[in-house]
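The other protein chains are all here in position, but one chain of the complex has been omitted.
Up next, chain A:
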Amino acid sequence: MKRFIGFVKKEFYHIFRDKRSMFILFGMPIAQILLFGFAITNEINNVELGILDKSKDHETLKIINKINASEYFTIENVVENENEIEAVFKKGEVKAFLVFEEGFAENLHALHKGKIQVITDATEPNTANTIVNYVQSIIQHYQQELNSTSDMGVQIDIQTRMFFNTELKSVFNFLPGVMTVILMLVSAMMTSISITREKELGTMEILLVSPLKPVQVVVGKVFPYIFLSIINALVILILGVTVFGMPIEGSLILLAFETVLFIITALSLGILISTIAETQQAAMMISLMGLMLPVILLSEFIFPISSMPDLLQYISHFIPAKWFIIILKGIMLKGVGLIYLWKETVILIVMAVFLIALSIKKYKIRLE
């Protein structure tokens, strides 16, 4: 045990004295999560809107104020005539226009029906999509308010002048993917690099000639990264919750357990890589090409697996990240427990055990 503590201590010296390691461990995850997160959220933050209000009554004014008050939109331009809209779009001053029909409030009270048109700038289809969705939700909210204070049963029709698909990826769907990729990267890449570094420097030979058992060497090298990866996962979660308002609906304990399970799977992949790679550079390349690409492409992080060719769908079953993303989304967004996630959990456990066994076996072979 004393030997083990000494070993772990030395490992921490390595990590804390190497600026590159520190950056990959802590700088990169924070940068990535903010980058990925804001790349999505920017689209719905203070988007410039134009208004064409043909009615100018108390209802349209209320709606306009409501939209202006939301953090998603700022009203940048008000035009008086339909002909001006195109010119404003061309200048790129606004991303979308809201057009209120003539006599909006009258129609609302007399016919219980009002019409609003959303015209979006289709050159950025994703942004356009998001805008329509957010405008819709604000107006629907307003409609509910109206209906709750009176029995009018009004309906505000929103017409959009743009073709759009309804399947919209939000930041909530995105963050679990980012978290998975970062954990995979940090855990697998850092361990494989730190083990191959000892090989490259020749110190691995010294350790193998010492009374330390190979398993002790590997565990001693990997242990600090379990610890640091857990801290990393915490940082990512805290950022997700505080900066992006990500919910954690389910059990925190289950979330912690699944995260540690995934970290261990990733670490054993790192050990496996280090048994193949002779140099730090090779370890880094194998980690990036062999782990990062499949994780990003085949984990449902960005691209829907269901629309992929059969072969890729089949391969995706072997990507631990895919299962972890399902688990994360389940716990954080849907708030489900182990009853719904046991299958994914068992798959991850089997993968972890298999990878650990394989890497220990490969490690022994290398020593003959």
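Basically, a contact is a pair of C-beta atoms (placed from the backbone, for glycine too) under 8 Å apart; a residue touches a chain by one contact, two chains touch by 3 or more; residues count from 1.
Methods note: contacts and distances are computed from a predicted model.
Engineer: Name the omitted chain as UniProt records it, choosing among "ABC-2 type transport system ATP-binding protein", "SH3-like domain-containing protein", "Putidaredoxin" or "Formylmethanofuran dehydrogenase subunit C".
Structural biologist: UniProt lists the chain that is not shown as "ABC-2 type transport system ATP-binding protein".
Engineer: Going by the contact rule already stated, which one of A:Y13, A:Y314 or A:F354 would touch the omitted chain in the full complex?
Structural biologist: A:Y13
Engineer: Pick from A:L208, A:M308 or A:L338: which residue touches the chain that isn't shown?
Structural biologist: Among A:L208, A:M308 or A:L338, only A:L208 touches the chain that is not shown.
Engineer: Contact with the hidden chain only, please: which chain A residues?
Structural biologist: With respect to the unshown chain, the touching residues of chain A are 2-3, 6-7, 9-10, 13-14, 17-18, 201-203, 205-213, 367-368.
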